[in-house]
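Not every chain is included here, but those present sit where they belong.
Chain naming follows the written order as A and B, and within any one chain the residues start at number 1.
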Amino acid sequence: MGFTLQQLSDLEEIKILKHRYFRAIDTADWGLLDAMFTDDVFVEYLGGNYRVELHGAANMREFLANSFVAETMAMHHGHMPEISFTGPDEAEGIWYLEDIFIHFGRKDHTYGTAIYRDVYRREEGVWKMARTVYDRVMEVVMPLQEGANYTVHRLAETGRKPHEVKDISHLITWDNLA
Amino acid sequence: MGFTLQQLSDLEEIKILKHRYFRAIDTADWGLLDAMFTDDVFVEYLGGNYRVELHGAANMREFLANSFVAETMAMHHGHMPEISFTGPDEAEGIWYLEDIFIHFGRKDHTYGTAIYRDVYRREEGVWKMARTVYDRVMEVVMPLQEGANYTVHRLAETGRKPHEVKDISHLITWDNLA
């Protein structure tokens, strides 16, 4: 019963993996993503008016680098992990996301929450994400807040500029239901 | 000095208990609450214009199922636990809550924070909440945000509909001080 020392150490490594992931995307620090995904990673995100589905670490990196761009401002905080082991080198994790995503091009401000369901796999001693799927709990889309002064905007410096952004429309489907 | 292996394992189990609780309430996934409270659990919440006080797991489940209802949208994130052991099968925990609670019936949007003080007890190998009390640090009540588009609303599907909601006025006191 309970967790072994090895599992407690693994839990800490898995949490750090996920923590570093969120820090990487919100700051566009793409080097941090090295060795973070298995080659065959599966990704699916279900939002209010979008659905992302992609396979493979290269597509994931391309999706992220073209989403967290200079004309956006982002906070993605993964909270309250519920991690369990399905083998010595495999684990599942549930996380509860809170996020803010401000898009200056679209002039909108989205905030909300989602439940992540991940699978982690240890490859050559390193825990990686093999599957990461989220489904929204709540999502609110607003116009930019009146009177808001955006006094620090890290992605404006570190994210891809409009002329650098590549087409990722094969990875995301937009339903203009809103 | 420091924590033993058993205690570190217990800490992880207690954290998962609390994490699962927050996920359960915001998604109205009531089956997750099974075996989460001791039969004699004591609950007290002090908000800006409400006071909840109740005893017993059955009342707690009834309170929750009639609060997280279809006409509400909720985020309850418990952060930064400070857990200490008072015996092999008993522990105390402090958590720092951030929450959003939108009530479409009342047309208001509340957000704030609170400090939880919990007691956990292990019964037949399972950690449960024996006491959970919170006191607000800050609370802001606003009208619904202008221009807000509620694009995902999980509780609308999973929470009790108006005709299913039961009277819980014996468990909560409202002071219309605001």
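The rule we apply is simple: a residue touches a chain if its C-beta (ideal position, glycine included) is under 8 Å from a C-beta of that chain, and two chains touch if they have at least 3 such contacts.
A quick note: this is a predicted structure, and the numbers were derived from the prediction, not measured.
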- Task: Given the 2 placed subunits, let me have the overall number of copies in this structure's complex.
- Result: 3
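Definition applied: only the chains that are shown with their structure count from here on.
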- State, to the nearest whole Å, the distance from the C-alpha centre of chain A to the C-alpha centre of chain B. 26
- chain B - residues contacting chain A, complex: 5-6, 8-10, 12-13, 15-16, 18-20, 22-23, 26-27, 73-75, 77-79, 98, 100, 102, 125, 145, 147-155
- In the complex, the residues of chain A that touch chain B are 1-5, 8, 11, 47-49, 79-83, 94, 96, 98, 112-113, 115, 136-143, 177-178
